[in-house]
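Every protein chain of the complex appears in place save one, which is left out.
Moving on, here comes chain A:
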Amino acid sequence: MMGAQSDVEKAFIRRLGRFRGDGREANMGRDVELKVHRNRATGQAQCEARLGDTCALAVVSASPVAPFADRPNEGILRVNVVLSAMGREDWDASQRRNTGLEAAQVSTLLENALLESRTIDLEGLCIVAGRKVWCIQVDVSIINDAGNIADCGCLAAFGALCHYRRPDVSVVGNTVKIFDLEDREPVPLSVHHTPLAISFALFRSEDIDGDSEVTKDQEKFFLLDPTDREELAQDGKLTVIVNAHREICGVHKFGSPALEPAQLARLVSLAAERSAFLCKVISESTVSS
């Protein structure tokens, strides 16, 4: 939410280690809340995802466009991430450079989760091969950054995609007719799976004060779903993109410390559990409405 972190705060977060200031265990995430909404007039679907105080809004809209020449029978999925000054004080127009880097990181993650993991059946978005396909646009804006915006943005994007219904079309000869939302029931997108980004803040704790009983296992620790203050104090970050069936679709890691294979495997399996839980939240909140 705000800038400078003092040494006092950083040291305290490290000293607490696995006991976190807000009472969570290291492997516990914050409360999740999804709110979905569909606009009957424009057909847009939106999803507001909250992880604690972090809040992201994703809006999905579709329009018929000409396909790319090299993929004449595939639809197009576009992801756009917006970080405005509303999300955090220093995401300001005057600090464009800083904002650009963070936005790029989040959109790389989202593209990894949405595009490269083949989550949407793009061929199903084709209307007339080589002439018209659906272009699905996902706009994710971070409304409030209280840490872990990548996970929250990813959650919002999938919530909105699962909730979205595109207008029905019929093709007779050469004419394409797009039906009004009132005339014919709109159709859902076929979402194959929902790989979600699950992040851990990683800490090196060699500077823990005077405790000789620190074993090798305790030298490093991790915190699932870090808050903004924990992110400021962290040494590195691990984001695992994994779906409910424990299939890994991507791993991103920034900074230190180096992880041993066993530790990485443990984090990945924790991420898979969390992802399965979040997938259930998505399906519950998109079905109920």
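Keep this in mind: contacts are C-beta pairs under 8 Å (C-beta built on N, C-alpha and C of every residue); 3 or more make two chains touch, one makes a residue touch a chain; residues count from 1.
Simple rule for what comes next: contacts and distances are computed from a predicted model.
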item	value
Absent chain [UniProt protein name; select from "Trafficking protein particle complex subunit", "Exosome complex component rrp40", "Integrator complex subunit 3 N-terminal domain-containing protein" or "Elongin-C"]	"Exosome complex component rrp40"
Residues in chain A touching the chain absent from view	1-12, 15-16, 19, 21-23, 211, 229
